[in-house]
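Can you read through this structure? Questions will come right after.
Apart from one protein chain that is not included, each protein chain of the complex appears where it belongs.
Right, chain A next:
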Amino acid sequence: MKHKLLSFLLGGAILTSVAFAQERKITGRVVSTSGQAVSDATVVVQGSNVATKTDANGNYSISVSKGGKVVFRSIGFEDQIVTISDQATLSVTLSSSNSALDEVVVVGYGSARKVGSVVGALTKVSGKDIGGKPTANALEALQGKVPGLQVFTSNGEPSTTQSIRLDGVGSLSGGNTPLYVMDGIPIGSGSIVSMNPEDFESVTVLKDASATSIYGARAANGVIYITTKKGKAGDRATITARAQYGWSNLANRKPQERFMTRAELQGLWLETGYRTQAQIDEINRTYPNDFKWDEYYYKKNVPIKQYDLNISGGSEKTQYYISAGYIDQEGVMYRSNFDRITLRSNITSKINNWTTVGLNLGGGYDRRQTNGWGANSTNGGLSMFVLPWFSPYDAEGNEYYDKAIPGWGRYNPKYLADMNPSPSGNQQFNPTAFIEVKPLSGLTLRSQAGMDYYNSRTSIRRLPSYDGAKGKGTATEEYSQGVYRTITNTVEYKNIFKDVHEFIVLGGQEYSDYRQDDFSGSSGGLTDDRLILLSNGTIDKDVKQSIDEYAFQSYFGRISYNFDQKYFVDATVRRDESSRFGKNLKGANFWSVGAMWNAKKETFLQNVEWVNDLRMRLSTGSQGNSGLGNYDALATVGTNTYDNAVGWGISTPGNPNLSWEKQLKTTFGVSANLFGRITLDADYFHRTTSSLLMSVPYPYTSGFAEVRSNAGNLVNNGFNLGLSAQIFKSEDYYLTPYINFGIVNQKVTEIFQGKDYWVVPNTGVSWAVGKPVEFFYPVQAGVNPDNGLMQWYLPGDNISQSTQDPNRVTTIFNSTALQQSTGIKRYPPFNGGFGFASGYKGIYLNVDFAFSKGKYLINNDRYFFENPYNFAGNNQWRDVLDYWKKPGDITKFPKYGQVNQFDSGLIEDASFLRMKGLTIGYNLPKSVFRGQNFFRSARVFYTGRNLLTFTNYSGPDPEVDSNLTYGANPNTKQSVIGLELQF
């Protein structure tokens, strides 16, 4: 069977050659470069179905004719082909394949290069780790896969976009989102959810100065480079079709289960005297239920469907990849859904010996709706205030639909969703075209143009039949168009002198501009559900419009040199001019220098067999963050209306000196491949951000609350590690575990106005010199057992130090006077992921975990749900039963009648470990497909997302990326089954 399978696998159906010459038996041994036997290596006669395997000692024997070619292959090694002459024995040494190093990447303009020859630090995540997930946004696939990259999904909306941070938080209010570039063209992070992850060949995260400085004023947060799939030349096209179907649920229902039952809540009401027994009896007569509301507001088992079809192929001259995809996902909360159709066509053609042209067209149409009853709404985030004895069903079991639920006084969430539709339709279009000319050997001229375009329409209605405003429907139509255009021209010259001196010189120019054009119209007075266009309205007719623009003009260059693939150096420069910068500033200049040493090339390592590869890199350079508003630099006057006439009033204070945030990043890294099995990537980085973009607070007497300015410095340094191993490897089974993580330390070194600290108002977050961004809040000292009052520590003279002296406490709350450092970091210092890929025969199992440690949140839900006096009359978590009743009681909560405050009691450890992905699949054996050449392969699989969450956080979702959270639409989990066929 093994033999048969192998012969099928390797020989295919090509058995045209029947001219058997004299066959003879050849024997030998297959060893690795370290001399170890390679067992289970495949030995096959090329162009035949003759194949065998090596035994445990690496020995084999096979029949082959003279002039035949024998191929030796084993996972983790380079193939070796030997032409047979007269020998009877043939022993071969296989060298480890560093396929990762041979992979090609595109690094900041210029032509593609092998990963191993790039000085810049980068991590590439390949398409197989991105496609096929039960989530619309490709970005989530990066979670836990890239050392130093923190990826969080903050909510359960199917159309959400993840928050991404590389190497910590380098900007306090200039934004921390990386620059996204797809096939050389910058795109907005919000566009990615409109694209099919299946179309991504790879996503490469560019990390250090050598890799990012060439992107200049937008590169401080790193660059995420998306490469879409290309066709591969072959005699026959490859068609892949896949269908997936599954269900979504809340990732974690524990917080919902904290709410009290009828008996518990009534017990509390009686005990605190909030209600008398007689009143409780009355309630029980009127509302004899004990309803589980969480499953009413947060649906169960909502469907998700995904279909993908792609075809790739081509000839030597022209390659194509075309694809179509569809996803339809419903959210767990009402009126939350997303469906998306995508199409892509990527064509590259070599029109003559020196000219290549390419056109990538990616487009899609998606429809989305999000739950509109926000975090602060008792129809949304605070719906769990509902008392358990109310019920959405009447005595006959009929659901209340178009009238308020008795007692609760609010409509059924489904009714609200039905009556208040707000669907958006978004057209996304991402074309990229290039022409590349090589007029001389080594010289490449390239012009590329592309854009990121969306066109979004939202139709918001309150239907006239809505019971809450009967006959008074409203209509709003919103239109938004964004065009982000980029044109890039580069010249690259590449040459090798004396076989060892390789130079690549690159120069280029780039112009990009963005224009967003929005308008909306609305009308009211709609009376009939059949007549709900804007023009059917009779009153409140209103229009709005806004236009936002910016532009960048840039020049850049790079020189790369390597000596014999052993010593590499490169240097980059970039100049950016932008419409966003203040009048007093012309342009921003950026630079980097970097070096890499390929140690394996040194003679002293050449014979160290367990070291297959060892490289060290060091780079330093500057980048910018241009996350200032489009017109923040200008002092402007806007309009308003009085008595149907236009009025002019001050809009923005302006700042003619407003500039980009400046970053200097230095990275030292080591990457290695050991024993042919272990891959290691480690780096240490140091980021210094200066001229921090801040909304510097001003006294209100100035007429402004804040002015966008450059002030302050921030330092981040840390360590990233990626480690993977091939523990078992053979054609039949494999197990490759991995771990990636990043540790980062942050320190504010200077802020505005020479202050030592600034507590950002109403956030609980402080920027204090010499410390990371921290939570500053009044610090609880526990409930005084004698009087049942909450106590807080009195801050010391320096509130940047946490002062917790049991002898200095107060029971009088004051949010400003008691605020002080809690010693808790705002940003999680330790993030990463681990997992493994494994397989046995046709069965495979892949598991991916993501984690964050040292992550804290102000759990504002607890202010609502653990505040039985302040929110009396609403349901609460049962934790509140632990309150002070009599002297001597040691309790979590003070005596009834005290308001629980915004203090350190709400700050909770939201560290988590989440099983982000679990895939079990089965590849049908090849024998199934024998005898036909239509199907190539087939597999069935199960994929789960967020199946397990481990956290001590009590709120709905620990993954929320914020300082404070309440009423989150929490993350969901998916279980999906799928079928994939290849033709």
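The definition used in the following text is that a residue touches a chain if its C-beta (ideal position, glycine included) is under 8 Å from a C-beta of that chain, and two chains touch if they have at least 3 such contacts; residues count from 1.
The criterion applied here is as follows: contacts and distances are computed from a predicted model.
UniProt records the chain missing from this view under the protein name "RagB/SusD family nutrient uptake outer membrane protein", selected from "ABC transporter permease", "NADH-quinone oxidoreductase subunit I", "RagB/SusD family nutrient uptake outer membrane protein" or "Lipoprotein-releasing system transmembrane protein LolE". From the options A:A469, A:V505, A:V569 or A:L789, the residue with contact to the chain not on display is A:A469. Within the full complex, the residue among A:G654, A:G782, A:G823 or A:P925 touching the omitted chain is A:G654.
The omitted chain makes contact with just one of the residues A:D79, A:E257, A:D290 or A:D542: A:D542.
If you put the hidden chain back, the residue from A:N289, A:N630 or A:T891 that touches it is A:N630.
On the side of chain A, touch with the chain left out of the figure occurs at residues 279, 282-283, 286, 354-355, 385-387, 403-404, 407-411, 435, 437, 439, 445-447, 467-470, 472, 487, 489, 491, 507-509, 511, 513, 522, 524-525, 539-542, 545-553, 577-579, 630-631, 634-654, 697-705, 707, 753, 758-759, 761-762, 813-816, 870-874, 897, 899, 901.
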